[in-house]
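Excluded from the complex is one protein chain; the other protein chains are retained at their positions.
Residue numbering begins at 1 within each chain, and the chains themselves are lettered A, B and C in the order written.
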Amino acid sequence: MIKAGIVGGTGYTGVELLRFLSRHPEVDLAAATSRTEQGKPVADIFPSLRGVTGLAFSDPETTALKHCDVVFFATPSGTAMHQAPDLLEAGVKVIDLSADFRLRDKDEWEHWYGRKHACPGYLSRAVYGLPEVNRNEIRAAELIANPGCYPTVIQLGFLPLLEQDLVETDSLIADAKSGVSGAGRKLTRATQFCEAGESFSAYSADGHRHLPEIKQGLAAFAEDALELVFVPHLLPIIRGIHATLYARLKEPAVDVHSIFKQRYAQEHYVDVLPRGVHPDTASVNGSNVCRMSVFQPQNGATVVILAVEDNLVKGAAGQAVQNMNILYGLDETTGLDHAGIWP
Amino acid sequence: MIKAGIVGGTGYTGVELLRFLSRHPEVDLAAATSRTEQGKPVADIFPSLRGVTGLAFSDPETTALKHCDVVFFATPSGTAMHQAPDLLEAGVKVIDLSADFRLRDKDEWEHWYGRKHACPGYLSRAVYGLPEVNRNEIRAAELIANPGCYPTVIQLGFLPLLEQDLVETDSLIADAKSGVSGAGRKLTRATQFCEAGESFSAYSADGHRHLPEIKQGLAAFAEDALELVFVPHLLPIIRGIHATLYARLKEPAVDVHSIFKQRYAQEHYVDVLPRGVHPDTASVNGSNVCRMSVFQPQNGATVVILAVEDNLVKGAAGQAVQNMNILYGLDETTGLDHAGIWP
Amino acid sequence: MIKAGIVGGTGYTGVELLRFLSRHPEVDLAAATSRTEQGKPVADIFPSLRGVTGLAFSDPETTALKHCDVVFFATPSGTAMHQAPDLLEAGVKVIDLSADFRLRDKDEWEHWYGRKHACPGYLSRAVYGLPEVNRNEIRAAELIANPGCYPTVIQLGFLPLLEQDLVETDSLIADAKSGVSGAGRKLTRATQFCEAGESFSAYSADGHRHLPEIKQGLAAFAEDALELVFVPHLLPIIRGIHATLYARLKEPAVDVHSIFKQRYAQEHYVDVLPRGVHPDTASVNGSNVCRMSVFQPQNGATVVILAVEDNLVKGAAGQAVQNMNILYGLDETTGLDHAGIWP
Partner (left out) sequence: MIKAGIVGGTGYTGVELLRFLSRHPEVDLAAATSRTEQGKPVADIFPSLRGVTGLAFSDPETTALKHCDVVFFATPSGTAMHQAPDLLEAGVKVIDLSADFRLRDKDEWEHWYGRKHACPGYLSRAVYGLPEVNRNEIRAAELIANPGCYPTVIQLGFLPLLEQDLVETDSLIADAKSGVSGAGRKLTRATQFCEAGESFSAYSADGHRHLPEIKQGLAAFAEDALELVFVPHLLPIIRGIHATLYARLKEPAVDVHSIFKQRYAQEHYVDVLPRGVHPDTASVNGSNVCRMSVFQPQNGATVVILAVEDNLVKGAAGQAVQNMNILYGLDETTGLDHAGIWP
């Protein structure tokens, strides 16, 4: 059994991790820490876990996380970079669901996150946990930077186009829409029911923190300079991201759909739909699947990729468990083999 | 392995049955019939099941359901009563999720359902599949009448009060609120997004078809005549029922909460909350739990029971699988051991 | 023109007042104060009012509210009781949308609101602003206590029953459901989109602050002691309250529907539906109407009243404007004559 700990289990990503790890057949969930809820049973904070776990949140200061095999950070940005080094030195594997280790360039990280990085030496040692790209590196990783929710679905959608050099890289557009849980559980006006409900708007059109992460991931496959316009929007749903991606084909006659089918044929958690079918976010609700389809309207020069995921699962906790499975040589679907819940 | 078939798998109850039975470790899902979708893969109709089941819907006329061990009917009322007798005579167990066998009184059935019953002789042979009341009978059943969604949560909420003779039976009130999936998948104006969304209303306040089913179940425990006012409402959520139950205590000083805790202490799928905590429907989303709490406002004569369930799970498909597990001597939680999905 | 001021215009009740008063043909909206937003144009805070009002929020300390004819308080409880006395002494009329002057009994107020009342002498001088009951007193009022949202719809629903002595007063039940805007605009976990959405629950089943206000209003018409069980629930909609009211008829053979039709025949803002029709909250969205219907299930002893209102309009800002119209001898519908917006 893998002895696992969670730091920061009281957010939406945390409760998903608790749901998956409580039922994972190869995991012994040893601890979940919380500064604000320490001492309280997890199931008091999350009634959906009553009868599922008897664990109580513990004090982050005194919990012996070093006795774990693997520790997940489900904390806001800025926490893992302070605590991960000690754990890593003690031989504990770390899977960070926050953004602390996602960018390789320290200056870029400090620019977008507005503070100094606490352990920049680890930026190059972290493995970016996108299994469909870095499966081999993940197997041998000590520190896994679990990708952001937008970056996961946007990279998976653009990758086959860039890997095969099919599109112009100077005019990529990602029009992305996220459910409200993507904003986390902290109290904000924008995420109140009466402000987010029955409404829709873009935000951060000038530049969102996930932009450099996406560009870093895509640039590895682009021969020329890569320009990406990324406009996120807030969707009045709880879970789900839909990315609508636009790119200019170098050669409009190519069969893009076949290339996608082939690229992801062996991937359990990427599902390419038949031609002409549009994915919907509800179809991946609660599951670890990224589902996508390919359109080429009016047979023109622009290819349109539609891609969906559950931002809390493939975009966060599910992918973290998938990474843990790879790290420990388990079948990737262990503990993740849930059908989506619909409707 | 239990060889199982589903009749009518294209509604909301059907897709839930497909979700549970596809992953049930003791079940071989042999067939799902559909008149309208025959020949099409289940996963084409329900993309959430892509990668989960390779089954295709089959023709109800030619599918050899008699080769199954157990057949589930997830059909509208009026179908199972025509097809169940042949299957039962062939030794197949039948679990009917429709209302065809829920009432013991033929006249009452025909009054509320507005047609002649096709096999009234079976009404008395059917076992009413509420495990918390009829577990022993279910073990030996051939034909199980799976309870309705409202009747499940309302009976579970009232039962301890009636079993212990704590309340007046002439003034029971059930103010119940159901998510829209409770109305089924047929197209109606009232269930359109623009009519059901951002609104709330009661319906059938004059008398709803579930009333006689609830009264039949409660009357078994009432010494005197039982009067129940049942007002259902349509909630703008997809899944979930919340029942707010009111009854007059014969003796206000009794500790109702303790009686509930004791009554359901051994029941895996009934969860009595600590004093003062209100259940919410989201906490049972996707799970088979009925969660409830007890209030006695201002220490007055009226006791208030708040009870929630997922109408498609404990109120339908989950309870059907629970009944099947009992029927075959399995642990009741087999294939049902999902944590609720929250948020 | 009536010179009007608003104290505390940045909540949901405040923006509704601004919407109505900006367009009211007899009102000159002179000031809206806000401690947090002073100096900012109203339309910057509420983009829906761009092009509708050029007013900016002003400093509550320096705004000369004494030059107004009438001042509305759209503040949380505890503010108006400190500021109203000075205004009243200066001859300004005050319409308080908070709870500061709704209870006549000082001790009860202090019990439910957990603090000392700042000007208890005004409690008996305030007129309770429910026009359908107190129209004459409102005409002559100096200080109007605008009713709460739940109390408005629940009193209007029960009143004809009590005025005509039709029901037992020892077993009244109000099962009420409110949209999330009823909780106000302050940030709370319960009103976050991911917690309030796709869910439903009761709250304060042990006792809600609106209980004494409702009982005070109903007791005036009850000959015997009045017992009311009031269970509020949080609905996943933005606007709207639905009250389902239960009472035991003294004489089941009475024609309750006719009594309701007659009672409210002259009331512009109470609409009694035809027999058998259920009201829905969406039908009063944005309008000042309280709509209701009457049921007597199975011709039994229990009468059921279904009543809806927009909690921000008839339950708050609209009723406040209706009261102002009465106060100044205007037609009650002036500035309020909007059709509800549907869908």
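As a working rule, a residue touches a chain if its C-beta (ideal position, glycine included) is under 8 Å from a C-beta of that chain, and two chains touch if they have at least 3 such contacts.
Keep in mind the model is a prediction, meaning the values are calculated, not measured.
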Chains in view touching the one left out: A, B, C
Residue of A:A282, A:I326 or A:A339 touching the missing chain in the full complex: A:A282
Contact partner of the left-out chain, one of A:A118, A:I173, A:A219 or A:I259: A:I173
Residue among B:T33, B:T79 or B:S181 that touches the chain left out of view: B:S181
Where the missing chain touches chain B, by residue: 12, 180-181, 185, 187-189, 191-194, 196-198, 236, 238
Footprint left on chain A by the chain that the document does not show: 171, 173, 175, 177, 194-195, 198-203, 205-207, 227, 229-231, 233, 235-240, 242, 244, 246, 248, 276, 278-282, 285, 295, 297-298, 300-302, 304, 306, 308, 343
Missing-partner contacts on chain C, residue numbers: 12, 15, 19, 22-23, 46-52, 181, 198, 238-239, 268, 271, 273, 277, 279-280, 282-287, 289, 291, 337-343
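We take it that only the chains that are shown with their structure count from here on.
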Chain B and chain C, separation of their C-alpha mean positions in angstrom: 39
Whole-Å gap between the CA centroids of chain A and chain C: 45
Interchain centroid distance [CA atoms averaged], chain A/chain B, Å: 36
For chain A, residues contacting two or more additional chains: 12, 181, 198, 238
